[in-house]
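Left out: one protein chain. Kept in place: all the others.
Naming follows writing order (A, B, C and D), and every chain is counted from residue 1.
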Amino acid sequence: MASVVLSEAEKVYILHGVQDDLRTDGRGCEDYRVIEVETDVVSNTTGSARVKIGHTDVLVGVKAEMGTPKLDRPGEGYVEFFVDCSANATPEFEGRGGEELGTEISNMLYKIFDNQSSVDLESLCILPREHCWVLYIDVLLLECGGNLFDTITICIKAALFNTRIPKVNVLEDDEGAKEIELSDDPYDCMRLNVEGVPCIVTLNKIGHRHVVDATLQEEACSLASVLVAVNMKGTLTCMRKMGKGSLDPESIFEMIGTGKRVAKSLHVSLQSVLNQEESMGKKRQKIGFLR
Amino acid sequence: MPVDSRRVRGPEDGSQSPALYAEKEKEGEKVLRVGRGPSEQRAVCVRAGLLSQAAGSAYVEVAGGSKVMCGVWWGGGEGRLHCDLRWARFSSPSTGSQRRGGGALLLQQSLESAVRMERYPRAELMLSVLVMEERGAALPMAITCAALALADAGIEMYDLVVGAAACRGKTGEILLDPTEEEEEISANMYLTIMPNLSQVSGLLCTGEWEGDSPVEAMKLCMEGCQRLYPLLQQSLLSSSKKKVPPPGPEAS
Amino acid sequence: MAGLELLSDEGFRQDGRKPGELRKIQCRMGVFAQADGSAYIEQGNTKALAVVYGPHEVRGSRSKTLHDRAVVNCQYSMATFSTGERKRRPHGDRKSSELTIHLKQTFEAAILTQLYPRSQIDIYVQILQADGGNYCTCVNAATLAVIDAGIPMRDYVCACSAGFIEDTPLVDLSYIEEAAGGPQLALALLPKSDQIALLEMNSRLHEDHLERVMDAASKACKDVYAVLDQAVREHLQEVTALLGDQGSA
Amino acid sequence: MAEGFKLVEPLEFHRKFLRENCRPDGRELNEFRTTTVNVGSITTADGSALVKIGNCTVVCGIKAEFATPPIDAPNKGYIVPNVELTPLCSPRFRPGPPGEEAQVASQFIADVIENSQIILKEDLCIESGKLAWVLYCDLICLDYGGNLLDTCVCALVAALRNTRLPSVKINEETGLAEVKLSTRNALKIHKQPVSTSFSIFDDKYILVDPTNDEEILATGLMTIVIDEDGTLCTIKKSGGSALSAQELQDCISRAITRHKEVQNLLDEVQVSVTTEK
Partner (left out) sequence: MEVSSESGPPTHGRCIVKRRMEAVERSLRMSGCELGLLSRPDGSANFLQGATSVLAGVYGPAEIKVSKEMHDKATVEVMVRPKVGLPAIQEKSQEQLIRETCESVINGTLHPRTSITIVLQIINDDGSLLSCCLNAACMALIDAGIPMRGLFCAVTCALPVEDLLIVDPNLKEQKESRAVLTIAMESMEKKVLTVSSRGTYSAEEFQQCVGAAWVSASDIFQFYKDSVKRKFSKS
């Protein structure tokens, strides 16, 4: 992450702005920056998306591979997260430098998806105890300009929306031996219901107020923040306090309220963008990184 | 899989817990919580200053449950708190294992807001926590234990840090201080506070929390923490009575 | 190999190209704002990103510092989802480490490192989608990124792969052509002076054919040069136009 | 006053005591510190023990899991010992993968198990070539007060004696294992090795059961492991002061008497545990 060092005066300037609900880039406390979303950007994947918020740029590829169900959950497939903080974002991430942040983020992702409603894992099972789909959700961090967690979860939701898993038929011969056959038709595929997929809203405490979608400068002004993962139904699936500072319980209650409110509108607009993009079908001009 | 050349080698293709092959109990509505109210905690036994080599140490044991040990010592670095949190292999109960990643981060962040690290610009504080037995709510216990060990070492802090856990069952009931069976089937919350300042220093919750339930659970946890506080003060008092004159941080 | 016809009797390749024809190249410079230079390139279905940081102070141990020129530091990595089969690690495996060294050697030959003694230039390339010629695509992307960063080079470095099938040299191999297992050559060329920055060949090729394959490869590199040069000129025009706007405002 | 002397001139401080044939903590040269054993306190483990020799505290937990037997020995299971020296026990140790001392201690415990045949690996096989037990024996040092190896061996034996494995049946139809967690069986303990460590001071004094300080100042260390028949299982002496045959014999004799002390202690603990139940 490009590290930002702010002087006291700059901090005070940001703080006063937040106090008056007017941030340095003209936004209010509960406003996001422009979010650019594009799905189906990498053709080697079962689903992919790229999301850009300000200078934060994230690419997510979902790959479905055949595996064996976990012993304690024989009737379910499972999801694996991997976050690659590439040296693209900052030279500090070169070699193994990005691993620490990468594991921190993937731990967080495991936690927000650790419930029944996020992804329907039972639909990923092909043959109980024997075969299932493993969804590898690989996050590639290309640039970081604040609000990493929100961007990543939005991108994951978009990539999961874009995911098309091939249909599989289980054939059974006379002796009861089972065989698996992949459908030949590339359009014969299964889609995931993304209604339960949560998005994180990070609330940074600045002064007495809190802001969403903080820039790097604002993050540098904040001693503590709360991450709230909320799905479309408004259910909270994960919450965590981050940062060195401590928080007053009352302000956490307020932040939970804001988080839920913001997440709701975030989900609605994301879904409409995704639907709109899909309705264009093949006609859509793929942009990718070519502007 | 890469082989760890620094340990005695086990079976090549790994091993599985026998619990996975055990006859499953009926999946029906298991009755949670017998003989203990939803906002009732298990009894806790706390001792500070029992390790001979560490600058400060503490041990916390929950009746019929989790056992946590923590030691603190000085290292030669620059003003920073270094936490090491580990679960012994034999600590986890036979029923499956859960993802514990991120526990160390909660520990670190909870303590960082309490320890006045700026007072020790030229020293590194090292902290090592070992969970020997996990019967639910071991993570907040580990944080409590760590804060106690820091206090035992005479480190300047704004306040002790006390942790508590709560869980929310499928039917929406909220239980304080869950056992590992209760944790397994419900949504979990870990909360740490600085009781005197009434500030939240750490918060982590997973699973599904609907409506106002997170707020409710947080309040329950805070009450639990407050109840634990006098007990911790007591143990610190008795440990410092033992070592008179109290050694300064330079003594190590 | 049997059953897979890489070159038809009419002299067309699987994707309809002629033996000496490149895949479509699309590129863009200045993709990221935080890096000192960046570029994105697509060669057919192979997509790569390159980012350049520097010249800046030498990071890490000071013993790496060179007193007469800049250190060129590279990292080649592949997104875990870039290949058909998922990769377990983006970098650090043997293949990526080898390509990292190749990349470093290539750009040490091209960048005027003596202009920046005691400093370091980082070049990070990332394959987003792999479909043959990964290394060459990365070199081309990195060239654009270095130009975007404003670091002086002797010349563009243009790279292209070449193979030899049925007595015909093929250039810019796709994944299918690479996987067929014939001889494979990767050439990084400084096109104006015809100097070779890096040449690597795998598998076996009769000595008599080498010259033809090399000729085909260097011709392809010059074709790549034409495309890259065009892109750079267009990009510069855009940027100066923007600067002009700002100047008048 | 004495504290200051000890801190500034630790060697001279110890010499003063040894000249009088006693040690700073009041023990005689061939006297052990108080040994306490506590078994079965960790209920999540299949067997556990907490052993303290003086300040040196080691907790041993045994966790049994299933694995496929090794290809070259289809009728054997596995015993995987692992000694952990976390920063908890002494600031000497750093967090992260095991350092040299921990690795050497793990290898020592593995050697003791292998040489003495505490448990026969054949006993751990459930079905030849298909399924066997793996006993993960984790020995975690909580407080490093000197004489780690003796404490570890004692904790290991106590924990193994305390271990109860769930009963397993192979379902003949499915070929899968069926486990009953409620019925548990004890392991067959064939031998009960006991370890006795010595530190050599100034090339002439031989002290049994050294404390941390005595280990640091020692000119040599030696560990003897012996079983109930008086058979030697391991002698480990790596360098340090050289010993004559007679001195070695004296140490072996001390190890034999130590075996009896520990054996009695473990038996007593066993009795108290069984009567409690």
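Rule of thumb we're sticking to: a residue touches a chain if its C-beta (ideal position, glycine included) is under 8 Å from a C-beta of that chain, and two chains touch if they have at least 3 such contacts.
None of the values given here were measured: they were computed from a predicted structure.
Touch, as defined at the top, links the missing chain to these shown chains in the whole complex: B, D.
Checked against the hidden chain, the listed residues B:7, B:67, B:135 or B:168 yield one contact partner: B:7.
In the complete complex, the hidden chain is touched by one of D:231, D:257 or D:272, namely D:231.
Within the complete assembly, D:103 is the residue of D:103, D:147, D:195 or D:211 that touches the hidden chain. Subunit B residues in contact with the hidden partner, per the touch definition given at the top, are 5-9. Residues of subunit D that touch the chain left out of the display are 100, 103-104, 106-108, 111, 114-116, 220, 222, 227, 230-245, 248-249, 252.
We adopt the following convention: only the chains that are shown with their structure count from here on.
Two chain pairs, B-D and A-C, are weighed by contacting C-beta pairs, with B-D ahead. Ranking every chain by how far its Cα centroid lies from the centroid of subunit A, the top place goes to D.
One inter-chain figure worth recording: subunit B and subunit D are separated by 29 Å, centre to centre, where each centre is the mean of the chain's CA atoms. Within subunit B, contacts with two or more other chains are made by residues 16.
Judged by the touch criterion defined above, the protein chains link up one after another in an open path, with no loop closing it. Interface residues of subunit A, counted against subunit C in their complex, comprise 2, 42-45, 48, 55, 57, 59, 61-63, 65, 82, 84, 86-91, 94-96, 136, 138, 140, 142-145, 288-291.
Per the touch definition, subunit D reaches subunit B in the complex via residues 41-46, 48, 55, 59, 61-68, 70, 78, 80-82, 86-91, 95, 97-98, 103, 106-107, 110, 134, 136, 138, 140, 142-145, 166, 168, 176-181, 212. Within the complex formed with subunit D, the subunit B residues making contact are 4, 6-19, 21-23, 51-54, 57, 67, 69-71, 73-75, 82, 84, 86, 88-94, 126, 128-130, 132-135, 252.
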